[in-house]
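The structure appears below as structure tokens.
Here the complex is missing one protein chain, while the rest keep their positions.
Each chain carries a letter (A, B and C) given by its place in the written order, and its residues are counted from 1.
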């Protein structure tokens, strides 16, 4: 069964993602991870202003500010194949709830060059903790994030136990 | 007449594009400009490896390295309205040949919030000069760039004189 | 008379500042401009938390939040010579008050390679407008910024008229 479109994204390596070695600069991969996570939430139906901080004057009318911030407490990346300007990428996301107040997202990056088999080019990981923005104390994950994690677990073929 | 799809692009403001003032950090706009320029070339049918440097081992078989580099010699941006995480943007590009060896691209960014009229949020400009990569001496624009500039001039309603 | 140390800064081009053309990616120059502006304020004696937004829980005890935000409404850059990884730079700042609620900073970047005369490599410009953070209405420049602008005008050899 094909994964839902909000767990399988596409992007292209751009010139500003490269460095003087001619290939993608390592940092960019983690930027792509976070953008893929945001795009996945949006594709699932969660408005960014529900999850990310938006100044009150710019928030959609009637929308409460995000009750929790979800800072990254750990991230990592593994680089397997060079990526160059113009390379088309397929990004697979695997979000996993870790406990009632945290989750992680695992990312696989496939390089899809014309006339080549897809090659796994890199992996990424981000681990997020829910905190109350003002006190920075741990709190429960927002309900919308909970739904996204549950739907992802179902799509990935099984409810993972807490 | 609607502009062609390679002169009118879309993107969304992401969390990493913002700063502690809660809105887009000014730098990001110029990153979006360059990525829009790359996306426009690709949408028009020009392979990135024809224009941007790609190490020989990673270049598509049979493709010559780019004969000219197109560094930016001038850029500018004007910021009119705040952009926040999640804002959908429409980007209009207007590429213009300046002389046989240079061109500029003008960018308009429209903020398309639900329930609001589109608002012009920002403008950008990048000016590019063709040079031979090794000597850094000025040279003619690559032929593919010439075709893109011409098609843009036609789409924008008139051939601009050299 | 030598300019004060807070108007003449140094930095080095780093690998992550370059792109696949082997030289500095254009965006980085504007990042350096903003960092030079911040460093100049700090070198003059203005605490960052007086000017830039800092969450209340992290603000130094007794320090009021910044009364005005100073977003960039316009920026530009001109690129004259290539900069490569490791190039030492001298950055000259020229802050200028434009009216009671705005100022601009002009930046000159000198490339200081061993065994070469200093070469002007690039110029930058940022124009800042004071606004009240919540309403985003124009307001007067913060008093600390006023002192910095005045001291810069004196150092640059003359009080500039408003």
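The definition used in the following text is that a residue touches a chain if its C-beta (ideal position, glycine included) is under 8 Å from a C-beta of that chain, and two chains touch if they have at least 3 such contacts.
Small disclaimer: the values here were computed from a predicted structure and weren't measured.
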### Task
Check the options A:75, A:96, A:139 or A:155 and report the residue that touches the missing chain.
A:75
#### Entry: Residue, one of A:31, A:106 or A:138, that touches the chain absent here
A:31
### Identified contact with the non-displayed chain, of B:85, B:125 or B:149
B:85
### Among B:7, B:23 or B:145, residue touching the chain not depicted
B:23
### Message
In the whole complex, not just what's shown, which of C:35, C:99 or C:143 touches the removed chain?
### Response
C:35
### Task
Name, in rising order, the residues on chain A that touch the hidden chain in the full complex.
20-23, 26-27, 30-31, 34, 52-55, 69, 71-80, 82, 126, 133, 136
### Query
Since one chain has been left out of the picture, which residues of chain B touch it in the full complex?
15-16, 18-23, 25, 27, 56-57, 84-85, 134-136
#### Entry: Contact footprint on chain C, counting only the chain that is left out
12, 14-16, 22-23, 31, 34-35, 38-39, 42, 47-49, 52-55, 58-61, 82, 84-86, 113-115
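One rule holds for everything that comes next: only the chains that are shown with their structure count from here on.
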### Copies chain B and chain C touch via same or different residues, half shared test
same
### Message
Which chain has its C-alpha centroid farthest away from the centroid of chain C?
### Response
A
### Task
Could you say what rotation angle superposes chain A on its sequence twin chain B, using C-alpha positions and rounding to the nearest 5°?
180
### Query
Can you name the chain whose C-alpha mean lies closest to the mean of all the C-alpha atoms?
B
### Distance between chain centroids, defined by C-alpha means - chain A, chain C (Å)
33
### Task
Could you grab the centroid distance between chain B and chain C? Build each centroid from C-alpha atoms only and quote it in angstrom.
26
### Query
On chain A, where are the residues touching two or more other chains?
15-16, 22-23, 84-85
